[in-house]
Structure formats: structure tokens, C-alpha cells
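All remarks here apply to the structure that follows.
A single protein chain has been omitted from the complex, and every remaining protein chain is retained in its original position.
Showing chain A:
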Amino acid sequence: MRLPKPRGVLSEWLVARLAEPGLTSVAPAPDSWDDESIALWTLHELSFRGFEDADDRAEWDPGLLAVRHDLEEALEDRLRSRWSEAGGGAAPGAADVPGALEALVAEDDGPSLADHVRRHADRDQVLELLRQRSVYHLKESDPSAFVVPRLPVRAKAALMALQFDEYGDGDPNRLHSHLFARGLEAVGLRAEYGAYVDDAVTENLEMNNAGSLLGLHRRLRGAAMGHLAAFEMTSSLPSRKMVQGLDRLGLTGPMSHYYDEHVEADAVHEHLAARDICGTLAEDEPDQAADLLFGAFTCLDAEARFATAMLGAWGVGG
């Protein structure tokens, strides 16, 4: 992947700095939410697959880490204040964590993109959604993989069981991000990693940045696992709706198969995540209980904001 297009003064500075490591100028403050979001997305990407036109050593460049720190702090503050505005913050007892996660998911009343795809979306809207989704699905499960060494025994074993399935149970042909790449090709879209980052709406970048932020910080391991649980708990039924919508539009084949795989896989994963990962993590590290719910809320809230933005752009009421 090549460096993304800048969206403001900070990302312009960052892209120049990554392309020419010798530059010593001081980073300017971001001039928009979009600028801030693509800058943090780019800095995080250095810890995933990187950029062919950036120096790999930039990942641990102290000057860039300082910029990343400021952007991450601003993002985390924003996410935490959304959670407290929604009434969150109290820590459940460890035994109540799976139930509290279920309640949070059940109360989620955000608009559903899958509902729109199932019944009304036209082909262009679905292709636009798939381009947006590709920003995450082409690195599906990778943020959670960073959390493995940071967990106690039971949560670690359960996360590995889940990740093993995400990564195809050892079969590269069944790796979920690979299934999505094949789906993109089959519907005539580009399948290479990061292909549509320049098209990503700000809400989508922020959703991805939140997932990466939680995955990359050991301090936020509880939030990362809560985020994973909410993601899995809201995947099975919407994936089935995606299959129905794709089939309705004649987009059968590998893309439909990708969502079809998630109906069954995530019907398993949601229980592994809520009970065996989050439940045992809360028992072994009770101080993580509050963050487990914060992470779950963040996943649901970011998806709701993204869905609202997409449906709004299409002139569809949420």
C-alpha cells in the first residue's frame, strides 16, 4: 500500500515526513476531524503492514510517536466522554460481565446498514459500503491479535480459539480477510490491502482508529476485548441480512460467501468472546470490568455513527 492522500495540514506534514525521514519541522495541529483521523490511521498502519513509500523505522520514531500520542489521547478522551454521556462508567461485578455485555448489545438502537442492504439498497450503495468496509475487513481481526500476550491464561486460550477461526483454522483460503478480498474481486472492486482508504469517510476512519487504539495499548486490553465481544455479538444476524441483500442484487458468489461464513462463525465467536474471553478476564483482573463495557460501547457507538453517516449520504432515514 502507498501512503494515503492528505486531508489537511497535519496529514500533509505526516505524509511528507514519512516519505522523507530527514524532515525536521514540527508537526502542525490538525485542522479538521478528517485530517486528525487520517493522520492517526496512517500512524497506526505503521504497526500493521506499513507503506511501500514510507521508511519502516518510522513506526518507532520518537517524533512521530509524540504526534501519535497526542492524537490517541484526543481520540480516547472523545470515546470516553461519549461513554459517560451515554450513562456508562460503573463497573459490573466479574460474574455479571457477560450479561452486562448482552444488555448493552440488546439496548443498541443504532441504525442498521445490514437492514438497508437486505431490503432497499441499490447496487452502487452496496459497492460503496463494501469499499468502506474493506478498510477494516482486509485487516480483519488483526487489532485483536496484538492483545494475545497481554491476557491471563483462560482469556488468552479463548482469544486464540477465536482468532484461529478468524485466520482460517490454518487454511489460508479460509482466512476471513482473504475471503473478503476474494469477494471484492468477484464484485469488480480492488482487493489489495488498503485499496480504498482514500475513500473512507471520517466516521469509518475513526471506527478503525478506535479498534487499533484499543488493540495496540496493553493498558486498554479490557476495552479491546469488550470491543471484540460487541463486534462478534452484532455480526451473525446482520451477516445473514447482508447475504440476503447481496443475493437480492445478484451479487452472489464469493462476497455472499464471506458474509455467509460469518453467520455461523460469529454465532460461536460471540459466546467465546463474551464468556470465555471477557468473563474470565473480568474474574482474573477485576479492574478491567469497567473497560470491558467501555470497549463494547465504543464498538456499537462507532458503528452507529458510521451507519448514520452512510445512510445520511444516501438520503435514507436512519
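The criterion applied here is as follows: a residue touches a chain if its C-beta (ideal position, glycine included) is under 8 Å from a C-beta of that chain, and two chains touch if they have at least 3 such contacts; residues count from 1.
Assume contacts and distances are computed from a predicted model.
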Protein name (UniProt record) of the chain left out of view, among "Iron-binding zinc finger CDGSH type domain-containing protein", "Maltose/maltodextrin transport system permease protein MalG", "2-hydroxyglutaryl-CoA dehydratase" or "PqqD family protein": "Iron-binding zinc finger CDGSH type domain-containing protein"
Of A:R154, A:R182, A:H217 or A:R248, the residue touching the omitted chain is A:R154
Residue touching the undisplayed chain, where the options are A:D53, A:D122 or A:D169: A:D169
In the whole complex, what residues of chain A lie against the chain that is missing from view? 152-154, 161, 164-165, 169, 236-237, 240, 263-268, 270-272, 275, 284
